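Here the complex is missing one protein chain, while the rest keep their positions.
Going in written order, the chains are labelled A, B, C, D, E, F and G, and every chain counts its residues from 1.
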Amino acid sequence: MLLAFLVVIAFAVIHLRDLVAIIMLAGLYSLVTAIIFVVMDAVDVAFTEAAVGAGISTVLMLATLSLTGRLRREPRRPRALIPIIVVILTGVTLIYGTFDMPHYGDPDAPVQQHVAPRYINDSPNEVGVPNMVTSVLASYRGFDTLGEVAVIFTAGIAVMVLLMNRRRRSPDEDKEQS
Amino acid sequence: MNDLLGLYSYWIVIVLMMAGFYVVISSSNLIKKIAGLNIFQTSVFILYISMGKVDGGTAPIVVEGSSNAIYSNPLPHVLILTAIVVGVATTALALALVVRIKEAYGTVDEEAISESDNEL
Amino acid sequence: MTLATHYPILQVVIPLLAAPACVLLKNPRACWLLTMLVMLVSLGIAGQLVWQTSESGVISYAIGGWAAPWGIEYRVDALSSYVLLIITTIGALVLPFAARSVADEINIKMQYLFYAAFLLCYTGMLGITITGDAFNLFVFLEISSLSSYALVSLGKDRRALSAAFQYLIMGTLGATFYLIGIGLLYMMTGTLNMADLAERLPAVNESRTVLTALAFLTVGISLKLALFPLHSWLPNAYTYAPSAVSALLAGTATKVAAYVLLRVLFTIFGVDFVLGTMPVAEILIILGMAAILIGSMVAIFQENLKRLLAYSSIAQIGYIVVGISLGTVTGLTAGLVHLFNHAIIKSALFMAIGCIIYRLNSVLIGDIAGLGKRMPWTMAAFVAGGVSLIGVPLTAGFISKWYLVLAALDKGYWPIVVVVLAGSLMAVVYIWRIVETAYFKPYNGPASISEAPLTMLIPTWLLIMVNFYVGIDSSLTAGIASKAAAQLLGVSP
Amino acid sequence: MRYHLVLRTVAKILIPLIMLFAFYVQFHGDYGPGGGFQAGVIFSASLILYGLIFGLAALKQVIRPWVVRVMLASGVLIYGGVGVASLLLGGNFLDYGVLAHDPVHGQHLGILLIELGVGITVAAAMITIYFFFAGRKTTKQ
Amino acid sequence: MMLSPETAILASLFLPLAGGVGVLLTSNRPNLREAVTIVTSLLLLISVFSLLPTILDGGRPAVTLVEMLPGLSIAFKVEPLGMLFAGIASLLWPINSLYSIGYMRANNEKHQTRFYICFTIALSAAVGIAFSANLLTLFIFYEMLTLSTYPLVTHKGTDDAMTAGRTYLGILIGTSIGLLMPAIIWTWSVAGTTDFTAGGILDGKLQDALLGLMLLLYMFGIGKAALMPFHRWLPAAMVAPTPVSALLHAVAVVKAGVFSVVKIAVYIFGIDLLQAQPWTHWLLYAAGFTIITASLIALRQDNLKRRLAYSTISQLSYVILGVAILAPISAMGAALHIAAHAFGKITLFFAAGSIYTAAHKTEISQLDGIGKRMPWTMGAFAIGALSMIGVPPAAGFISKWYMLMGAFEADQIVAIGVIILSTLLNAAYFIPIIYAAFFKQESTESAQHPHGEAPLPIVLALSATAALTLLLFLFPQVPLELAREVVQP
Amino acid sequence: MKGIISLFITLSVIWLLLSGHTNPLLLSLGLASVILTVIIDHRMDVVDQEGNRISYPPRLITYIPWLAWETIKSNITVAKLILDPKMPIRPNIFTVKASQPGELGKTIYANSITLTPGTVSMSVDGDEILVHAIDQGTADDLLTGEMDRRVTRISGEH
Amino acid sequence: MFTAALFAVAVAMILCLLRMLLGPTVYDRILALNSFGTKTVLTIAIAGFLMGRPDFLDIALVYALINFIGTIAILKFFEYGTLGDESLEESE
């Protein structure tokens, strides 16, 4: 049901030309995805997806759009053939891969049998935090999170690098150097 | 038949992924490409999250009082949290680049950009 | 618990923490000093790790004190310490070079950001190399990728921007493919630790999901590796990036990707599976050969020196991939030796070009006419690197090609020999074009051009020296490489 | 949007609430969904809202760019610092168990601190990004 | 001698390089620079010839410089053939230096420092080739020789010179990497070694067609031997200043080629193996074809240096032919021909350069009556030409004689035919020049530009080589001894 | 100062309600959070020179139920319009006078107008609010001015 | 009971999505997006109850908030073409 929503949105994105609409649909896509995450018990992820996908990304895209203009040039020739072939090839490979997957929600899937039980059974005692996601995130796999912070830090630096200068300077930017 | 029913949600996710992928590789507008990239990545996230779900399970936050609750696997959640952050970082960077490209080239269309590159 | 036991983590964390420190410092000179210090410490640690692994085999470090499949494990074996050594060597030599070139090419207000991004890129690559966790690898892959996109975009030409964007799209697609692949593997095994994966995969080897995962991982990494035909991002990125960045990336980025390929193919899946079940190796060999031929061919026709080298890199990646895909100890040794050698050569070449840019502000072949007189040391370094790229004996390039050819002959794949030699021939042509222009054409540039400053020349020449050293006495590189190869294939050395 | 009376008024009411909510999310990540990352995003969202309505210049007066820069760096440093501290105290990197006498307590403390680091960096990064995007002039078509 | 053989080997290799550095340091003072060149060449001569007694006594001094990979090293070992080649090169270098000084000064050539430096490197490479103990070392110095002579070929820097330089480099590098390198690798992978070993290393390792293929790779891979169709570089190289053509393209480079051919045939394949394998006999025909064809082409050249170049191509194939006949005595002849042709051809080139310097003439048709104005030059030219044709009392006679003997011994009718026919052709393209020079009337145009003999250094040099040609005929013992050592160890 | 204190108290209450944890650690963190928020908010006030808006007109309590009832009524009206197949709407635009002295009052009034379906405030310009109504009936309700009076009454002299 | 409400909201979401796709003006789309966001809040709130974990309301709250900010951002973009200072824009 919700996935069907997503399919509609995704195809709408393919079809639409108006960039604003595309951005809004992308935001919508994130919203729906977040609902799906809630349904799949991934509340933390839903939380983040809501804040990021629907919020920050959309605002950023709009900011970009406000700087680049929303007019979208019509492509002269739809050069669709090769992309379609590539996409279908990839998709078929993936679908081929699904045939041996454990079913959705299968409690006997390897994912549920290995590694994870430790988190579920022992983390409240070992780490003492009720939210297992937090304990895995911050403790068991705390280093990933350090990496994640580094990624965000990198993004901050990268944006500064990219947008700091190179143009006529406005008084505002002067102040910023203080 | 039962087999197929257990997999259909994966298929839809794959279709979604491919839709995003298609936008990325076919669109010549850079902003649309980024939007496609977002969709692609988000769909991958769904794939991950769906593997962590257990039938009858609940979110992996300890329910006080009940000791026999079934919890879904928290590990994919953690991974995807990280991946989302990576995704937004990429998006921000890409958009900053688009802004600069627009300033430098006056367009955000890939074909137009490569055209004006070739003129040089 | 002595400090030595923490080397694996310190290797990554020190540069990682130096990056925000740079942002706090803000003074370009201080940042450079800090970065330099970090690079030297890293090099020292990498050396220590090489020594430790050769003494005691695999080092495992459980981050957070959580044992392997639950926590993230850092795992240093012969291969990873070898790659660490490559990265840190290049880093430690590129940085002294960078001081002048950055001061010249990058706005002074952004230099501290440059160093921070540089450190992050470096950290990312070290992290990729050292980690024993498939997902952690993805995180560090992104750190290094994101910072390298930013670094590439710092180039002066506006095409640096579109190049960076292209790089970003391709790189992100690659990373996402990798993510899908890892996801599928996780789905089938329930673990993310590489060693654990390797242990649990044989049980589900037959499944189609695992095959798909292999396909996705290979494609994803190939994108990062710029393996033909997924190489389109590389020439532009290398061409328009600032010289110091080109030197670093050319020396390390693709090498690290090659390392990842090795890890995935041989550590996670295992050689029997990869070579036995699917035609992955065959496909890779064919693509590698195509990369050699096409990369070299295209390089011949380039007018821009950096672009020429970039295409040459594509060809060299082809050599590495061919070596890796042979799946024998000799082949792997060839790939690994070339990993090191090409890193050294390409960094040196890009640094030489950096010197040219510093003085001449141009990288077109037409503009370097007669430069051999004006900048003798720079051009000599360039020629020395070029000769090595061709694979002339006594240079590093020869050793790797020699091993590669041997490995190919071992398996009876004589077409590889033909391709390798054809590639060398084409390398002669494109290097020779430069030599001819630089030495045998009259100089017609501005009169003020003189030799590049010593701070740029010395690192360049140090690399060239290393190049000759390993070309003459290959026991170090080939020794470690063959040990690593044997370890990877599970053969006793 | 300064003259947009309704928006301005409502925003002034909402901003402190949002900010407080951000802190709530930051510190209750142990018990429910949320944590440093989400908190950082929400916190930055409140400031972005302010920037949207009162203008970028006003926002830059409220929170100076150099503060943001320092925050950006210090978040990572806090996180790494916790790791190094645990290393110096005799554990492995990021082994919070050694931070306090009782391992579980140490874990708790460690998580709290690193989540703080995450939150600070994320908030700062988001604000930085907003600063730079919004601070750039529009190009003529 | 005071030098130990090992030291002498290294000295022979590094002396020229040291001389190169010396030239570089003295580049601002031409007199000093040229003195350095001469002194270096003499020192090289001494150090090379200091090895001669050891070799004649049957000693085989060897040095290993570095070992790159296990079993793959840069090593040197002096054996008679190498001694012969090194001896020729080092003997002719001082003479050539003398000549160069005269030539370069008289013609006001530019980039003289580069010229001398490249010369030193080329000589070092030639000695390296001569002394190499294995294929890899041979290959390295082979490439070094190619690269160091490129600047000499393109010395003039004109577009023509650049184009010629590209042809030169293209063919030499192309064949060496494309053919020689695989052959070496193949050899290594088959035999497990690349050392030059008396009697060959391939016996029993490869059969029939594969062996033929291997020989094909080697023979054509050594492009410097100018076996057709990979001969074009040699005429192309004639754009170089004459001293270059003389020493390098009559002696060092081309001899390095045929020397390698002989060495590989003898020490890698082994004469016996080649004899036993019918698949390798194509070489004879290829060499014969080259001899005849090149001679025919030479006939039609009007440019003196080009005619000499084609003559060189044809003469080089004599050496190959000598090997291909597969009789020990013809192999001896081949070895001897390396020396004979070197002395003869360098004389001819010297003469050509002398004519150019004095009269600025490059075409044969302009040479009518020039013998009267330049008696020394044309006299030397005549001696060189006789040697080429194989007429006593010039050295060429002896080598051809040995080859012919070998051919009879081995019943190689084809070879005999080729040698006789080519001798006639040689005569056909040399005799007219001599005739015209001495017996024809000077053209009116030339008469209006009177000129005398070339500068003294040039005359001295060419007289010396002419004399050597004659001496070699009279006293062939030393080279013969060396050549005999090759075939009968 | 008064604003700061009221903000502090409000935020503290909200924190306690949200948190539900009373261990010292979280309480002290909460206190820190509240203080930080107040500081930042105060900085904002200084910058934009507007006071914070958290204050409690006591008569809000009486206004909300009335507003709720009005909302329900107009909801039903508009729902009927939607469900009517003929859709008998008569959209029109008009201005009403906002007699509140303060900005907060005007805001409450404008939002109240919007909150009741059938009328949407489109712009606040001085004392006048431009309103779009979907139907004459909803417009007429507004034009009686009762809402204006009530809002004026609660907002007082702020 | 929750299911019924959920169903109603879901139907409403489909209608919103339709309006979103149909447009025709950008403002219609924004309106639909805003409305959709509100419904998402409801969905999550109800879903939380349905799954017996009502403590997910934080997410709903974040949604409401993000939705608001997003809408304001979009509007600001349309009215002023910038997300920063309007004055900057005008001064150019």
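One rule holds for everything that comes next: a residue touches a chain if its C-beta (ideal position, glycine included) is under 8 Å from a C-beta of that chain, and two chains touch if they have at least 3 such contacts.
Here, contacts and distances are computed from a predicted model.
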item	value
Name under which UniProt lists the unshown chain, selected from "ABC transporter permease", "Na+:H+ antiporter MrpEFGBBCDD, subunit G", "Phosphoribosylformylglycinamidine synthase subunit PurS" or "Fumarate reductase subunit C"	"Na+:H+ antiporter MrpEFGBBCDD, subunit G"
Contact set of subunit F toward the excluded chain (per top definition)	14, 17-18, 20, 71-72, 75, 78-79, 81-83, 87-93, 110-112, 114-123, 130, 132, 134, 136
Subunit D, residues in touch with the chain not shown (by the definition above)	4, 6-7, 10, 13-14, 17
Where the unshown chain meets subunit G, residue by residue	1-2, 4-5, 7-9, 11-13, 15-16, 18-19, 24-25, 27-28, 30-32, 34-35, 38-39, 41-42, 45-46, 49, 54-55, 57-58, 60-61, 64-65, 67-68, 71-72, 75, 78-79
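Rule of thumb we're sticking to: only the chains that are shown with their structure count from here on.
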item	value
Cα-centroid distance, subunit D relative to subunit E, in whole angstrom	79
Inter-chain centre distance, subunit B versus subunit D - centres from mean C-alpha coordinates, in Å	24
Euclidean distance of C-alpha centroids - subunit E vs subunit G, Å	87
Sequence positions of subunit C contacting 2 or more other chains	16, 19-20, 23, 63-64, 135, 139, 142, 146, 149-150, 153, 180, 186-187, 192
For subunit D, residues that touch 2 or more chains besides their own	21, 31-34, 37-38, 42, 45, 48, 56-57, 72-73, 75-76, 80, 83, 93-94, 96, 122, 125, 129-130, 132-139
Subunit B residues within the subunit G interface of the complex	58-59, 61, 63
Complex contacts: residues of subunit A adjacent to subunit B	3-4, 6-7, 10-11, 13-14, 19, 22-23, 25-26, 29-30, 33, 36-37, 40-45, 48-49, 52-53, 56-57, 60-61, 63-65, 67-69, 72-73, 75-76, 78-80, 83-84, 86-88, 90-91, 94-95, 98-99, 101-107, 109, 111-112, 115-116, 119-120, 124, 130-133, 136-137, 141, 144-145, 147-148, 151-152, 154-155, 158-159, 162-163, 166-167
Subunit D contact footprint on subunit G (complex, rising order)	55-56, 58-59, 61-62, 65-66, 68-69, 72-73, 76, 79-89, 92
